[in-house]
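So that we are looking at the same thing, I have put the structure below in structure tokens.
Heads up, one of the protein chains got dropped from this complex, but the rest are sitting where they should.
Up next, subunit A:
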Amino acid sequence: MPWDRNQMAERAAQELEDGMYVNLGIGIPTLVANYVGDKDITLQSENGMLGMGPFPYEGEEDPDLINAGKQTITELNRTSYFDSAMSFGMIRGGKIAAAILGAMEVAENGDLANWMIPGKLVKGMGGAMDLVAGVEKVVVVMDHTNKAGETKLLKSCTLPLTGTGVVDRIITDLGVLDVVEGGLKIVELAPDVTEDELRSKTEATIV
């Protein structure tokens, strides 16, 4: 059985170590927060917050307190607030230990595309380009194939890039792969997923 969304998030949470400052992207990466367990992790929200708490109880939403996905959230007793310039100062300045992001395509050299489909989807990169350029460890969490069944792990990206050679590790529904010299290396397979199956759904070179 390939991993479902929650299992992918649970696997991604294993990438986080005690004491880390971490930025989680929108979608499956947001679910990673549910699986950090006892680890002392501080979540950054790039709109200007360190120490992001859970969603508020009904009736306690605060319009002045949202995350980068524009969802209402809460603060913790460790929380700090700052402006967008300082927020990206800490991102660009390498102070954030890890970023977990979604992707449309990843190439075997670590190139990442996740911000636009020309002529179709023009939303913008938000903070993704800054994050992949500045954060120490970039982990992509995404489905191995797109809705049409085509692989998202390519020899080279076809969509406009978010960053070049920036991805360190990829967690898909089929397994975990690292970007290494010469291509991707299989680190782990999801339960009952064979290496042949993963290879058959991957265009990128597997070393």
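One rule holds in what follows: a residue touches a chain if its C-beta (ideal position, glycine included) is under 8 Å from a C-beta of that chain, and two chains touch if they have at least 3 such contacts; residues count from 1.
The rule is simple: contacts and distances are computed from a predicted model.
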- Task: Pick, from "Transport permease protein", "SufE family protein", "3-oxoadipate CoA-succinyl transferase, alpha subunit" or "Nitrogenase molybdenum-iron protein beta chain", the protein name that UniProt gives for the chain of this complex that is not shown.
- Result: "3-oxoadipate CoA-succinyl transferase, alpha subunit"
- Which of A:19, A:37, A:160 or A:182 contacts the chain that the document leaves out: A:160
- Full-complex touch with the removed chain, picking from A:49, A:106 or A:198, is A:49
- Query: What subunit A residues would touch the chain not displayed?
  - Reply: 45-49, 54-67, 69-73, 75, 81-85, 87-89, 91-92, 119, 122-130, 133-134, 160-165
